[in-house]
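Worksheet for the structure shown next.
Note that this complex is displayed minus one protein chain, with the remaining chains in position.
Moving on to chain A:
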Amino acid sequence: MKPNKAFFSLSFLVLLLLAACQKEELEIYKDESPSLYGLSGYSYSFIEDLTAQSKTIYLTVRLSGELKGYDRSFKVEPVFDNTTTAKPEWFEIKEGVLPKNSTEGRVAIVLKRNMTVDTSLVDLNLQLLPSKELGTMLGTRSKVTWTAKIIQPVNWNQWLRYYLGVPFSTGWYKFVMQVTGRTSFPYNPSLSGADPVTWWMGAGEIQALGLKVKEALIKYNLEHPNDPFVHDDGPSKGLPVTL
């Protein structure tokens, strides 16, 4: 090999190596499109407050993007597709707010009550709307379900009947809830071993609640001598409740 050739080859290699030392500008993240994602869903039962005619619930969204030192607003719109059973006048969607310096925003939705809500489950599909300031990405749709329908608790026939009466009827269960101030009675000794978080109520408590209900029923019937408390639906519709 001629010295010249070797020299050039070496120089070339050195140059190549030096090229690697060149400062390269890294692409860093730019908040050009802050986006909202993950609109939450909700299920509400008016059983929690049987006297209420409306209930305001809050759905949450999350922000992907930079925090800002001021509140930003966003919008959610109803989607009237074939799985939405709610009518426009049954609910009210407020303007959503993403508070300053927060990655979580919320939007208030007022759920209203009427005959349909009292007797069935009402579904409403919702969608996050993009705006100039806040775009949207994954999880822009969600569903809200509400009802005032009282359904027979899953543990009624197996356990609650011994303390709260048999058979089940909607009016009677409403009475039970009003007297006890409770909307659920998670008593199920055959499942409490496997799932003590769900079925946490003890025998002493359900027994005491049952006695409280019985006392209230006796009082009601004494106060209404010709009009005892009757089942309003179910297999014993029209018959007096007995405990």
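Rule of thumb we're sticking to: contacts are C-beta pairs under 8 Å (C-beta built on N, C-alpha and C of every residue); 3 or more make two chains touch, one makes a residue touch a chain; residues count from 1.
Just so we're on the same page, contacts and distances are computed from a predicted model.
Trainee: Tell me the UniProt protein name of the chain this structure doesn't show, selecting from "2Fe-2S iron-sulfur cluster binding domain-containing protein", "PKD-like family protein", "Acyl-CoA synthetase (AMP-forming)/AMP-acid ligase II" or "ABC transporter permease".
Mentor: Per the UniProt record, the undisplayed chain of the complex is "PKD-like family protein".
Trainee: Using the touch rule from the top, list residues of chain A that touch the missing partner.
Mentor: 204-205, 207-212, 214-215, 218, 222
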